[in-house]
Structure formats: structure tokens, C-alpha cells
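Of the protein chains in this complex, one is absent; all others appear in place.
Up next, subunit A:
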Amino acid sequence: MEVDRADGRNPNQLRPLACSCSILHRAHGSASWSQGFRFIQTSHFYHFNLFVFTSKCYFCYWVGSGDTKVLAAVYGPKAGTKKNENPEKASIEVIWKPRTGQIGKPEKEYEIILKRTLQSICILTINPNTTTSVIIQVVHDDGALLPCAINAACAALVDAGIPMKHLAVAICCCSAESGYCILDPTKLEEQKMKGFAYLVFPNSILSVLPEGSSLVQGEPMEHGIITSVTHGAMSVDDYFHCLERGRAASAKLSDFLRRSLQSKLPGDLSKAE
């Protein structure tokens, strides 16, 4: 089914991703994750007709498609605070900082979803009685904000060296009236669609085990769902359709996450050779 998107992407196409780790000096781990570019240098454009050239400036604006950018900082493991102290498990606290103003109900909800997601991927028993703070600063919001924050938080946790069972990749899927579904919507698309789902999957892993031995009830591990949040009305079929598309895209996302984590680590860390 052909769908027109304002920025010329096809329904399964994600916005360009960018991730950089260790960008904050004081934090124990930090990462920025962005989906989409607000400005693209003229030398890099590929959808020529979609660009409006600004006068006297060598940048051009990608009409309709903004970027969603989130900064995540991790502090910890540090001594447990009174509030979240648990003698048997490490606790994770998430602080959401919106771009402007105070945090409201939706941000509180994001905090809780993010906290539960991170709790399920971290190994909490290794450093009991400690707190790890994750601070999420929204830099720019143009749709799919929570998935972007989950990806950023995950990269920041890895950067801080917090023990984790596996990584998580998050994606937003929208479903429209006519039954089609699009991935990684912009804010405009999110508002137009009748429903959308935030899906979080485990990353695809490298394994030395023989093929098929890591299947859980006949399915690979990365097909499991860590978190699923839906907004709006969505039929069961639409939901499964979104899930299928999301899974396909999550493989690409986890490849990207692995590559950006690998590039962060210097190759000459060891001088053994």
C-alpha cells in the first residue's frame, strides 16, 4: 500500500539516526540519541525537491521532518538514598527534564515507563543497596520521544558500565484508519494517526551457541517484547501488524546501537600485543 509521508519517506523508513556516547564530562555515563536531522548540509541531501534553501546560508531545512533529540546522563551506582533504598536490589531512578517548563502528567508517565524498562534490562542484584540515576533531557521533540529516550538511556547505561542482561531498542509504530502502519512518525504524523504503539525489543545478540539453541518457545530472543505502550484506538490486527514491522526495524536499530557503542571504545585500550 502506498502511503505519502510529508517528508517523502516510505512507511518502513526510519529517520536518520545519530548516537554519541561519553559527551558529558561530569556524568559517569552519557549519550545523546537523535532521530532525524533538523539541518542537513547541502552536500549531503538526497531528496532534492524537499529542501527549501535558506538565503545566504549553506544549510537547508528538511520540510516537515524535524528531529527528536534526547540527552541521557547516568550517575551511579552511588549510595542508596533513603527514598529508594532496597537492601537486596539496586534501584534506578529516572528524572525527566522537558525542553521547557515543569514536568506534567505525561512526563511522569514517561519516567515510570522508562524506569520499569530499564529495571528489566539491568542486573539489579550485582550492586545491591545502590541507586543509579538516569537523567533524560529532551533537546528537541518531533515525535517518537519516548522510544528515543529509551534508546538514549540504554546507550548511556552501557557507557557508565552498569551491568545489564541485554540491550533494548525502542521504536514507535503508528497505525492509520485504512489499516496501514508507519514507523518512526514525526509529531505531525503522530497527531494525524488514530493510534500508535511504543515497542521495546531486546537487541539481537552475537552468540557462539549453535543455531536455534537460544530460541524461546520456537522464537528468537529478540522477538520478545520488553515494553509495549499504546495510545489511541487500535484493532488487534493493526497491533500485530505494528509489532511485525517494529520487529523488522528493531534489527536495524540494534545493529546501529552496536556499531555506535563499538566506535566509542578505543581499539588500543589494551597494550597486550
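Annotations
Going forward, contacts are C-beta pairs under 8 Å (C-beta built on N, C-alpha and C of every residue); 3 or more make two chains touch, one makes a residue touch a chain; residues count from 1.
Everything below uses one rule, namely that contacts and distances are computed from a predicted model.
Considering only "Ribosomal RNA-processing protein 40", "Trafficking protein particle complex subunit 11", "N-terminal E2 ubiquitin-conjugating enzyme" or "Transcription elongation factor SPT5", the record for the omitted chain gives "Ribosomal RNA-processing protein 40", by its UniProt protein name. Annotation: of A:L167, A:C181, A:V200 or A:A249, A:L167 touches the absent chain (contact as defined above). Contact with the omitted chain, checked across A:P11, A:G36 or A:G76, is made by A:G76. For the chain left out of this panel, the touching residue among A:A6, A:I123 or A:A233 is A:I123. Contact with the undisplayed chain is limited, among A:T100, A:S178 or A:Q262, to A:Q262.
Residues touching the missing chain, restricted to subunit A, are 27-29, 76-79, 87, 123, 125-130, 158-161, 163-167, 202-203, 205-210, 214, 257-258, 261-262, 265-266, 268-272 (touch as defined at the top).
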